[in-house]
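Report on one structure; see the data block that follows.
Missing here: one protein chain of the complex. Every other protein chain is in place.
And then chain A:
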């Protein structure tokens, strides 16, 4: 190897040649880049509409969700036997499905967001700390393993037995059951990040643990964790629906999507719309959350950009 004596100016010149010497165009805002992805834009639009509908339910719902009418099991308005005032038909007790859907998604989303938010935040924090302080790791993760052995449904049953029927025990059960999953995923991601040299470089610069944790570890894990949480959101909505299907969640006549599906189950053969419509909505919510979460990762991670 020969090392020709090079002066700094020459080095600079060599570098300049290799890269664009003009200042690059400013990067588009991440949200704009998110909307460039058509699937993500659609998923976000759908989610936004559903959330908007849920929020505005008291004003836009055509009927009281608990109001029984004489038109029982009317099919949706577009079918031959439909009635125009019941756009999506009525259920087995003559309640307007559209109104129940609006109110029901309210509760379903609320349960989903709160429990996944709580469980995800606590779980991720546990996982990240466990990776950051390697000494804590074996103890924390064994604790998480113990937590993992409680099935959400059993936990929900036990909590309902203690606290009585309602959405609070369901939220707690779902949050608690999200903690170990999130902790394990967060730890796995964080252990990979901790192995990289920039953590050591940060330490060499003299950063405090707090800065190192938040600016180096958390910032490099958060997008992957968010993906998992958005996937977990779908699961939680499903488990939540399962719990109310089992009669653990909201008390009737309050509407909840899982409960609506379970009530429609009896009439599946001659009035399928009663079970299918809320199920489709659950499906759409879960799918949109996953697609949007995925796209969000793509725009938030600078390494994934071309």
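Everything that follows uses one rule, which is that a residue touches a chain if its C-beta (ideal position, glycine included) is under 8 Å from a C-beta of that chain, and two chains touch if they have at least 3 such contacts; residues count from 1.
Keep in mind that, in the parts below, contacts and distances are computed from a predicted model.
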Hidden subunit of the complex - UniProt protein name among "MoxR-like ATPase", "Pyruvate dehydrogenase E1 component subunit alpha", "M67 family metallopeptidase" or "Dipeptide ABC transporter ATP-binding protein": "Dipeptide ABC transporter ATP-binding protein"
Residue among A:138, A:151 or A:247 that touches the chain left out of view: A:138
Contact with the hidden chain (one of A:94, A:117, A:202 or A:253): A:202
Missing-chain contacts mapped onto chain A: 1-8, 11-12, 14-16, 18-19, 21-24, 138-139, 142, 196-198, 200-208, 215-216, 219-220, 302-303
